[in-house]
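Working notes for the structure below.
One protein chain omitted, others in place.
Which chain is which? They are A and B, in the order written, and residues in each are numbered from 1.
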Amino acid sequence: MTSTQANHPLLRVDNLRIEIPGRRGTLVAVDDISFHIDEGEVLGVVGESGAGKSLTGSAVIGLLEPPCRIAGGEIHFDGRRIDNLPYEQLRRIRGRHVGMVFQDPLTSLNPLYTVGRQLTETILTHNDLSEKGARKRALELLREVGIPAAERRIDQYPHEFSGGMRQRVVIALALCANPRLVIADEPTTALDVSIQAQIITLLKRLCRDHGAAVMLVTHDMGVIAETADRVAVMYAGRIVEVGPVAEVVLRAKHPYTVGLMGSIPLVGHDVERLTQIDGAMPRLDAIPPGCAFNPRCPRAFEPCLRERPELLTVGPVEAACWLHGGTSGGGGGHD
Amino acid sequence: MAVGEEHRGAAGPSLGARLVDGVRRFFDGDIWYSFTRSPVVMVSAAVTVLFIASAVFAPLVAPYDPFDLASIDLLDSSLPPIWMDGGDPRFLLGTDAQGRDMLSAVIYGARISLGVGFASVVFAMLLGISLGLLSGYLGGTVDAVIMRIADVQLTFPAILIALLIDGLARTVLPRDLHGQVWFYVLVLAIGLSFWVQYARTVRGSAMVERSKEYVQAARVIGIPPLVIMLRHVLPNVMGPVLVIATINLAIAVITEATLSFLGVGVPATSPSLGTLVRVGNDFLFSGEWWITIFPGAALAILVLAVNLLGDWLRDALNPKLR
Partner (left out) sequence: MIAFVVRRLLQSILVLLAVGFIAFSLFTYVGDPINNMVGQDTTLAQRAELRERLGLDDPFVVQYGRFLLNAAQGDFGISYRHRRPVAQLIAERVPATLELSLVAAALALFIGVPMGVYTGLHRRGFLSQVFLALSLIGISLPTFLIGILLILVFGVLSQDINAAIGFHLVPQLPTFGRGDTVQLGWWSTGFLTESGLLALILPSITLALFQMTLIMRLVRSEMLEVLRTDYIKFARARGLSNRAVNFGHALKNTLVPVITITGLQLGSIIAFALITEQVFQWPGMGLLFIQAISEVDIPVMAAYLMLVGFFFVVINLVVDLLYYVVDPRLRADKAVAAGHQ
């Protein structure tokens, strides 16, 4: 860890490796990644679908679905190792200390129970409250996430809410027990574009009010740019660049990040130069040797084909790219 | 793994080639791999093949011809299997009350059971696929009528429908004529009770395809809807249809056996496995259990093997379960 705040991070992930055993051998979905999140910080995790960012989120909260499994590394929450905890102990951390918001609000809520029931159930699991007190708390939460006429809405079923309203309920559910970390897995992807900004703003405000750190998983660089304090860029199961959001957005080091930045319109910049990265991310069973990005990289050169670059400090950020130093030498020469 | 999501244009390889391609895609490496990994499935496949082969080549395989009255001697009647006291080395599984060799009777019985089973599955499949295509492609009233009929029929168990059709045919047809056409009556009765599943599967796929742009385009340039359907919908549903057909074969064999057991299926002059069980059932209490148990066991083993195959095929084709 080279971060200056690494003293006592809220969440620390060291050398995490997630494998998917399959019929034709084992695929490595997340390959040896390390990162940390500080108290109250918003870390954006960005990358294409399949880059391993959602799996990383699931692994942190201990909800990897078989056959996916953690094959190596450690996860520490508040200084305590949690990846090897038995199911029951991990369950007490989930919801209580680490909340989670899923991508699709339409499928995240149980259709057969009222919103109020799902809220009180969660509140009662984590707090020593009476049935009545839990309902009162549920009402407060609904108001807090901006559900109008909460007294009436609390006894309604999920299908009676619109998508945006449901995501608000999901956020309320994640914040039930005042967790110190919220993992938001593509929280706005399934929503209408017009509502996305509202939900992101709400999530950010609530987490700040409750003092919760956020791990914001998304493929939308725009969302990250507006919301995150730091950002980790993932590609083919690896972190290729991580650093303060302003640095990464404005002075991206890794060509992949540069490409990602090129594909979002920044307000006030000229729109003509919106670019796209050619090609697609390799399948997990066909990751090329050397740097996984080399087939699509406009600036790839000899060492990229031969050896995989590790994350190295480049000024205020870390990047895994031969263009920025490294033992193979000569990398910087292109700059 | 994803099944047939690509349709670039209405023009393409011939229907035959597309069908072959569809089947091939389902039997690509993954499925073959999972086949070779499961001993149970391999044994089931072997048993099924054994049954089918001995049914097809029954006259060559069976030691005797159970329909040849000249070869039957009443003196040999009710002999137990050879490993029991009083067994006769000529008759491996013993003989029935008329002195017929049980092994031969079972082999010929399986021939009839499988024949009826296959024919009804093919009939149900053709009927179901045609109605499903019609329903899904035309939509509207045709769709509503076909699906309503399907709904109503689904609320009644297949065995009851088969029984009803068989009973009807029995009453409508003169007795001597029924003796000749029982095969077609049974195929009709069993086939008619199983078409719904195919129709539903194919209809769903046809509806999805119909709304795609290439179909609209193909229509505009004047390619007949039937051609579009055959070329694009059929290959996509080959997998599910194959699974349904396999499991249906098991159910059809059971249904035929049940009808025959109830005395309204295959006549005793050319007994299927079910008929053999019914005839043998009368001797159960007098201790000659082999007359009914061997045909019953053959039936159970055949159906179990086919069911296992169908189960495996469904799981292998369903990526969600992997």
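Simple rule for what comes next: contacts are C-beta pairs under 8 Å (C-beta built on N, C-alpha and C of every residue); 3 or more make two chains touch, one makes a residue touch a chain.
As the structure is a prediction and not an experimental result, all values here were calculated from the model.
Asker: Out of A:91, A:208 or A:283, which touches the unshown chain?
Answerer: In the full complex, the listed residue that touches the missing chain is A:91.
Asker: Sort through A:14, A:78 or A:104 and give me the one touching the missing partner chain.
Answerer: The single option touching the absent chain is A:104.
Asker: Which listed residue (B:132, B:191, B:271 or B:296) would be found touching the missing chain in the intact complex?
Answerer: Residue touching the absent chain, from the options given: B:296.
Asker: If the missing chain were put back, which residues of subunit B would it touch?
Answerer: Interface with the chain not displayed, on the subunit B side: 152, 154-157, 159-160, 163-164, 166-168, 170-172, 250, 254, 257-258, 261-264, 274, 277, 281, 284-285, 287, 289, 292-293, 296, 299-300, 303-304, 307-308, 311, 320.
Asker: Contacts of subunit A with the missing chain: which residues?
Answerer: 61, 63, 65, 87, 91-96, 99-100, 102, 104, 107-114, 121-122, 125-126, 156-157, 159-162, 165, 170, 173-174, 176-177
Definition applied: only the chains that are shown with their structure count from here on.
Asker: Can you compute the centre-to-centre distance for subunit A and subunit B, using the mean CA position of each chain? Integer Å is fine.
Answerer: 51
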